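Not every chain is included here, but those present sit where they belong.
Note that the chains are named A, B and C in the order they appear, and that numbering of residues resets to 1 at the start of each chain.
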Amino acid sequence: MPSELLVKHNKPELFENDLPDERLAYYLTKSVVAIDTETRGLFIPRDRLCLVQICDDEGVVSFVRYKSREDLEKLKNGGSNVKKLCEAQEVTKLFHYARFDVAVLKYYLGIEVKPLFCTKIGSKLVRTYTERHGLKDLVRELLKIELDKTDQTSDWAQLDLTESQLEYAANDVRVLLPLHQKVKERLEREGRSELALKLYSALPAVCDADLLGYNNIFDH
Amino acid sequence: MPSELLVKHNKPELFENDLPDERLAYYLTKSVVAIDTETRGLFIPRDRLCLVQICDDEGVVSFVRYKSREDLEKLKNGGSNVKKLCEAQEVTKLFHYARFDVAVLKYYLGIEVKPLFCTKIGSKLVRTYTERHGLKDLVRELLKIELDKTDQTSDWAQLDLTESQLEYAANDVRVLLPLHQKVKERLEREGRSELALKLYSALPAVCDADLLGYNNIFDH
Amino acid sequence: MPSELLVKHNKPELFENDLPDERLAYYLTKSVVAIDTETRGLFIPRDRLCLVQICDDEGVVSFVRYKSREDLEKLKNGGSNVKKLCEAQEVTKLFHYARFDVAVLKYYLGIEVKPLFCTKIGSKLVRTYTERHGLKDLVRELLKIELDKTDQTSDWAQLDLTESQLEYAANDVRVLLPLHQKVKERLEREGRSELALKLYSALPAVCDADLLGYNNIFDH
């Protein structure tokens, strides 16, 4: 990854099962943090959560890793720091395609994410000249960075995550901060900020329906 | 239509352009009113609103008819009684497939409907044993009435609406009240009331996106 | 066929190869005549023209029958009365789905139909509440007549046309006159008359492209 944007950042830290309290306290001072998740696949009940990545505007990247389905079950009913961050009303959580991550966080950690900002929905609202709204596409056009997605489909449950996996996981959250700026500016220029907010508020209801197996609930 | 449920109701009244004030006052005393709209078709910018039908739990049916696109434009910026009713926080508005009606009412009359209840979404949540969620299907199963839909696709812009059209228009709102009861009970029995509420709150955001040409805005 | 509209009409007359001169003269006094064609099928180069049906507002129905491909070839280069009528600038020719008939008349009789009115295009412009624009659908809704289409796909090349075929052929043109009135009124009411005229003028270019094998010539 050639871009200065990515290389200047601090080294990510890996925590098992939860964020340390001081890390939580640090992130709670921010108005915006980026969040991404890695799982064993796309079918949520079968493919468990493996990793939560968090990044802020200073490039402080934290990984929270879950080693087993049993660990997740224990955490689900308790009050984890990840949950506190995700539900903190003063911190907007940035995702790309929040529909998946928000559902995963609810299913495995009992989290009701709020408030949120989704760069995929934002991109659909302002980049009307294209049908390509993947993270890679946005990063290429808006940040002029070529993102390496090789590890997107890899085994996130293996104990020894590779250097390449960790790099990939970090970059996926690092880029969300500058992307958020660009998308937000365009939403304002095009008069779509209010619609975006309404859609972001509506999204958790869609995730809840998804988790219960109600697909296309709004369709005819 | 054989059912007592429909024949015992009062005769509908037809008003031009808006509800009279006393009619509005009457409906505002209710906690729930049913609303339906008839248009020239399904492509909202092209196919204008022709009729708004309103009914309450006592079977008082009102038709508000709009004779031209010009009349609608005049009403859009003013503060009509229909708008007051649709935006009254204390009165839940019942629709079947609210996604269409809410969008039409916003496009032609500048109305932000709230709060609302949609029997189609409700049916999807509780009648999981079928894929048939049309109004006719619900009315058959839950009310044991066979609804006549012949006039569903007819010319609602003609000046002299036929008896058959007016009967059809009235029945479409009349059935929504008892249907609402049935669907509500089942939502409670199945533990889906909270999800239903979240989805009803989310729906206007979907309608706004629809009106601006953003389809499937939540999809991958 | 129960309707008075159809039974009161005069008995159709069958002519071989062309209209008699007096019949042409009679039709030329009209502002509008309805025209339909019957062929051996829908693939024009293979399925030859068998019958042209003509009707006016007084219900005078003429059939022009062509017995063989050889007869048609002789007529193509000459100046038939059918051609004179179809190209008469003062007489609007009514069709339902003119795209087919206009192409057939050009291919087999060298006719450049003009001016024309197509009830199918007209119906699409004003009956926006339905996707059913077949002749049978229009006749049912606008004239309250149930048209018998049994003979639509029958052998129009057999020498002894059956009574049922002749009745079918006559009714297909008879209904076009009252249908034209209804569609025209609605085009005016909905402000679509000008667009309809532009589309009718554009249609022969589409037919020419069709005949040369250029399908969807305007598409991306």
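We take it that contacts are C-beta pairs under 8 Å (C-beta built on N, C-alpha and C of every residue); 3 or more make two chains touch, one makes a residue touch a chain.
Every value quoted in this text rests on a predicted model; they were computed, and no experiment measured them.
Quick check on the homomer: 3 copies visible, but what's the full number in the structure file?
8
Going forward, only the chains that are shown with their structure count from here on.
Over half of interface residue numbers shared between chain B and chain C means same, under half means different, so which is it?
different
How much rotation, in degrees rounded to the nearest 5, is required to superimpose chain A onto chain B on the basis of Cα coordinates?
To bring chain A onto chain B, one rotates by 180 degrees.
With chain centres taken as the means of their Cα atoms, state the distance from chain A to chain C in Å.
62
At least two other chains touched by the same residue of chain A: list those residues.
none
Enumerate the contact residues on chain B facing chain C in the complex.
39-43, 46-47, 153-157
If you look only at chain A, which of its residues touch chain B in the complex?
Chain A residues touching chain B: 97, 99, 121, 124-125, 195, 198-199, 201-206, 208-209, 212, 214, 217-218, 220.
Per the contact definition, I'd like the list of chain C residues that touch chain B in the complex.
For this pair, the touching residues of chain C are 127-130, 141, 186, 189-190.
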